[in-house]
Each structure stands twice: as structure tokens, then as C-alpha cells.
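Only one protein chain is missing; all other protein chains are in place.
== subunit A ==
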Amino acid sequence: MSCVVRAERLSKSYGSLRAVRDISFAINEGECFGFLGHNGAGKSTTLKMIYGLSTVDQGGLWLFDQKITLTPPSLKARLGVVPQEDNLDPDLTVLENLTVFGALFGLSSQEGKARATEYLQFWGLDDKVNVSPDELSGGLKRRLVIARALMNRPRLLILDEPTTGLDPQARHLVWQKLRLLKSEGISLVLTTHYMEEARQLCDRLVIMEAGQILAEGSPEQLVQEHVLPYVIEVHLPQSQVPAAVVDQVRAYGGQVETVADSLFFFAHDGNDLWSRLESWGLPPKVCHLRSAHLEDVYLKLTGTTSEEEKR
């Protein structure tokens, strides 16, 4: 299978700060690949090296099988870029934002206009053609940025937090459209803070922290590999939980995680563990049983220490 992006021991420093440290990953043609991580984990830095706003410090980065230190124009022509912060052109109308950008790729004004109209329709912006982007809501701005990134019909669409700040409806709409693009064969790489987004969109993802990759796999794989299938959340401050319970859960064969003063008990058989809690002095009404999901993996891998301590 061919890779659209491959990184080997890739590193990037800002002065003495090592923003990305020795990360390796490969993004396959046609897949959606995600980067999940805290603020400052190094997600944007990694993407910027791919789309040409940052140079590679150390290690190797291949884009469409070509080794790069700074993405050349010929490769940028095959990328679509949605940066973390909207950088629409306020001096231009919604339509012109697309056509002027399309012209950078050598689209004739006719072609540009046709494509722009197509994407404005696709993203539900067709009634905003002649307004200034300043007048758009956050959600519509974001959609316009994505539409702009599609003007050159990219093979790889790079999305840095595509839905941060959007309401749930808007977010679902963006997901729906991105899945449609993927079904047309466009490869996607995105960063996100939303587990739901990663689960909905990503075939594979990596969890990053302090510039490093902690885990890699499909959402299901990550859940299987890193946590037991059931979780009981304890909705009590730790000080009010009988001290012996934690040891009893461990002795039983369960796992205990603490996230921000809340206890999580993981088990192979959730119902069985649940039935024992009361006898260990933990009232069921303060507990919640559910199956484990990606967020549990994320919190387990990243939640225990703060960013500063790790660096």
C-alpha cells in the first residue's frame, strides 16, 4: 500500500523547546489519520511540517514518496490545508476567497468560478456568495476555509482542529461532508481534542503528548489494547471513597485509574464488579457502569501527569 505521508524519527524544536520528538508514523492513501493530544502536544507543529509552514529539524519526512525538509510548491499543489485559525481574506467576498485562491493554482477564472460554486453548494454556503467572510458565523467560516482548501482538488486534505468551537449540529455536518470526501478517495489527516470526532472519522490515530507519540491504532484497537472493556465511574471525591475499595478492586483483577480526583474502575466483566461494590462499602447510586471508549484510553495514557512535568 502506498503512503501519502511517512515520518521517521521526526523532530522539531523552537529554540530549546522540543515541540516534536522522534515521532514516526505513516498515513496510507485513502485513509483518515488523526492526531489526538493536549494543548501544546505538538499536533499543529507536525501538520505545519507537512504543509510547508515549518521546516523539518531532524529525522525524515516523506510526502507522496518524496523526501522533504520544506514542502515545495509542486507538492503543495496536491495538498488542501485547513489551518487551526481561520485566515480568510476579509477584503474579498466569500466567492472571491475561493476564486482568488483557486487562481494561485492556475485555475482559469471560469474554472475557478465553477469549482467555487460547486463547493459553496456542497458546504451550504450558496446563499452567502457575495458577503464578506467577517459576516459569517464561526461555523460557516470554518466551512468556507475547508471549501477553500478543496479548490485545487487535493489528494490529501490536512485539517487542524476542523470543528473546534462549532456547535454539535455544525460539527456533525462537517463530519458528514468529510466522510463524503473520503469516500471520493481523498486522504485526510486531522488533529482534534474531541474523542467523538476521532471515533467518527479516523481509521487510525495516534495519541500525542509533549511532542511524542504514546499510542497508535484504530479507535477500537486502542480501546482493546489499553483498557479493559468495562468502566465504572465513581462520582465521589476520593476522600469519601472507603480506602479499602481500591485495593479490593485490584485484588479482584480490575484496574484503577485516577483522573482529576475521580476514580475509574476497569474490568473484564462490568456487571460482576458492579454487583460487588456495595458489599465493599460503595453505594451503587454514586457509580456509573458503561463500556470503555477512546476517551478512557486517552485519559489513561495522558491524564496522570501534567504537561510541564513530562517535558
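Keep in mind that, in the parts below, contacts are C-beta pairs under 8 Å (C-beta built on N, C-alpha and C of every residue); 3 or more make two chains touch, one makes a residue touch a chain; residues count from 1.
One rule holds for everything that comes next: contacts and distances are computed from a predicted model.
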>> Given that one chain of this complex has been left out, which of "Cytochrome bo(3) ubiquinol oxidase subunit 4", "Transport permease protein", "Nitrate reductase beta subunit" or "Succinate dehydrogenase" is its protein name according to UniProt?
In response: "Transport permease protein"
>> For the chain left out of this view, which of A:C3, A:A26, A:L53 or A:I68 touches it?
In response: A:L53
> Which listed residue (A:A77, A:L180, A:A244 or A:V286) would be found touching the missing chain in the intact complex?
Replying inline: A:A77
> Which residue, A:F101, A:Y119 or A:F266, contacts the hidden chain when the whole complex is considered?
Replying inline: A:F101
> In the whole complex, what residues of subunit A lie against the chain that is missing from view?
Replying inline: 12, 14, 48, 51-55, 70, 73-74, 76-77, 79, 81, 83, 85, 87-92, 96, 100-101, 103-106, 149, 152
